[in-house]
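As you look at this complex, bear in mind that one protein chain is not there, while each of the others sits in place.
Chain naming follows the written order as A and B, and within any one chain the residues start at number 1.
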Amino acid sequence: MRYIPVIGLEIHAELSTDSKVFCNCSSEFGGEQNTRCCPRCSGLPGTLPVLNKKAMEYAVKAGLALGCEINMHNSFDRKNYFYPDLPKAYQITQYLRPICVSGKVDIGGKIIRINRIHLEEDAGKLIHHDSDGLSLIDLNRCGIPLIEIVTEPDISSAEEAKAFVEAVSLNLKYAGVCDCRMEEGSLRVDVNISLMPEGATELGTRAEIKNLNSLKSIARAIEYEIYRQSELLDNGMNIIQETRRFDDNSGTTSSLRSKQEVHDYRYFPEPDIPAVIFTQDDIENIRSNLPKMPQERFEEYTVVFGLPEDDARLLISDKALSDFYNGAVSVYPNYKGIANLILVELLHLLNKSGLSMDSLLIPPQDIAKLVRLTDEGKVSRNAAKDILRIMFEKGGSPDAIARENGLLMETDTGAVITVIKEVLAHNQKAVDEYRSGKEKVFGFLMGQVSKKMGKGSNPKLIREELEKALKN
Amino acid sequence: MVDVELVRYLAELCRINMSEKELKAKADEMSDIINLMDSIKEIKICNNSLIPDNSIYYRDLEEDMAADSLDRDEILKNAKGSREGYFSVPKVV
Partner (left out) sequence: MELNRLSLGTLRDMLDKKEISSVELTMLYIKRIKETDGKINSYITVCEEEALEQAREAQKLIDAGCAGSLTGIPVNIKDNICTRNIRTTCASKMLEDFIPPYDATVIRRLKAHGAVILGKTNMDEFAMGNSSQTSYFGGVKNPYDLNRVPGGSSGGAAASVAANLAPAALASDTGGSIRQPASFCGVTGLKPTYGAVSRYGLIAFASSLDQIGPIAKSAEDCGIVLDIIAGYDPDDPTTHKEVCCNSCGKIGMQLRDIKIGIPVEFFGEGISDDVKTAVSYAVKEYEKMGCSVQEVSLPSFKYAIAAYYLISSAEASSNLARYDGIRFGYRSKNGETYEDLIKNTRAEGFGDEVKRRILLGTYALSSGYYDEYYKKAVYARGMIREDYNEIFKTCDCIITPTAPTTAYMIGEQEINPVKMYLADICTVTVNIAGLPSISTTCGYDRNGMPVGMSIIGRPFDEATIIGVADAFEKVFGRQEVSL
């Protein structure tokens, strides 16, 4: 029996605001337990939530980045349940009127629809102390603004799920609203998966998988679930609607013991927070503060700049890199040349040194200058690599570096002829071999001349003059 | 009629322990109280704009500004159980 996986994702992303969503406690990561708390976020009696404007702004940015419609009139609701990491015993979230609806993300040929994005507060952290049967509560992260992105069940495979999470992460990073680090918990993904027998029209029962800490876990968990559910269905058994936990070590999922199968969250409108009204101007202002998004840049790079898709993809994979590239080509539009230099040489230097784009000493204009120097025939391609390395390590402008290091290409024909004469004189055997038809020797002779000329070797000029010299 | 089973469910939902005796007493009281509340059921919701809605313009919201948190001692001082700077509870099953 063939089954079609029907997968939906719920992604929680921490918004990178300075303070928490309903109070002024710092949202900075870390800190000793319970040192980033106040009466509000620790749920003391008499306190009231005050909505953080930037959290709303970032939620709108996220929605715009993911192709959503913004709900101009959105409001908050209480989700009531008891758990030690939830001090008020309710979470303030958006149930009825979320800030964004109906978005879409292109994962390369397939569109995954987004059902909604809403803003809510995070809970605290619970640590289990098995030795004396206590659980310990840290409320530092309680009240951090989260957006929850809920997809339609459009995803059909582990690969698609990974691609989707990658696309969402990229867009959120471009929008500047979340650093999307799964390993640090600023991006959390839950998977809802069911199997539909081929040809069936009704959706199967779904299981929810939690505790996925990396793209790899997401893929493995989905693959395992497809296997687990197919086995069950093949043997005529039912899928239980439940929450399951993925175990990284075994690569399997297991059922989470749930005290209450069905939660009655008793949602009702949050009376302490007025509904938020956006005007069209508000949205346009926020939109205008968004940088160009990855998809748009990809299209520009491939369609307008003519870069190969792989190169374009690599460039957009890091906003800082793409911004850098854009900065360079805006000064000197050799799109391919600059892309090559960056993607081959610069990335190599970055990878080797373990540094990120943030710590780059080179301003984008200087990359442009370097490529221009090469194009104008003032330095050779090899010399350019050396110049780049020096720029990377110490900074400085390419012209100055070329001059200081004798890397400017020799343009004086006379000097070249002189060296050629010397080399030919010293390598009579090779000259004879060449003249007798062994054309490969040319390369050797060129190498000798280049070596002698040093860094200022001008391969084109050398080739021309050498050819002339050998003809005689 | 509000029966004991419903009250038992509600008491569980709101996490208040009640003896059988108390459940029964509350069930009786709740029946009377719900009778009083039942007049509301005859209302037909026809005009959604009538539903009151406190609202605020986005531009009037409070700016994002981190300020000093409360001293941990102050946060913990009313807690009956704390350990190394954490609130402590008996194990969560």
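As a working rule, contacts are C-beta pairs under 8 Å (C-beta built on N, C-alpha and C of every residue); 3 or more make two chains touch, one makes a residue touch a chain.
Treat the numbers as computed from the prediction; the structure is a model and nothing was measured.
Enquirer: Residue by residue, what part of chain B touches the chain that was omitted?
Expert: 2, 6-7, 10-11, 13-18, 26, 29-30, 32-41, 43, 45, 50-52, 54, 56, 62, 70, 74-75, 77-81, 87, 89-93
Enquirer: Could you please point out the chain A residues that touch the chain left off the display?
Expert: Its contact residues with the unshown chain are 39, 42-51, 78, 80, 82, 84, 87-90, 135, 137, 259, 264, 266-268, 271-274.
In the analysis below, only the chains that are shown with their structure count from here on.
Enquirer: Taking each chain's centre as the mean of its CA atoms, how far is chain A from chain B in angstrom?
Expert: 40
Enquirer: Considering only the defined contacts, which chain B positions touch chain A in the complex?
Expert: 13, 15, 53-59, 61-67, 69-70, 72, 75-76, 78, 81, 83-93
Enquirer: Along chain A, where are the residues that touch chain B in the complex?
Expert: 17-19, 24-28, 32-39, 42, 44, 50-56, 73, 75, 82-84, 126-130, 133-139, 257, 259, 264, 266, 271, 274-279, 282
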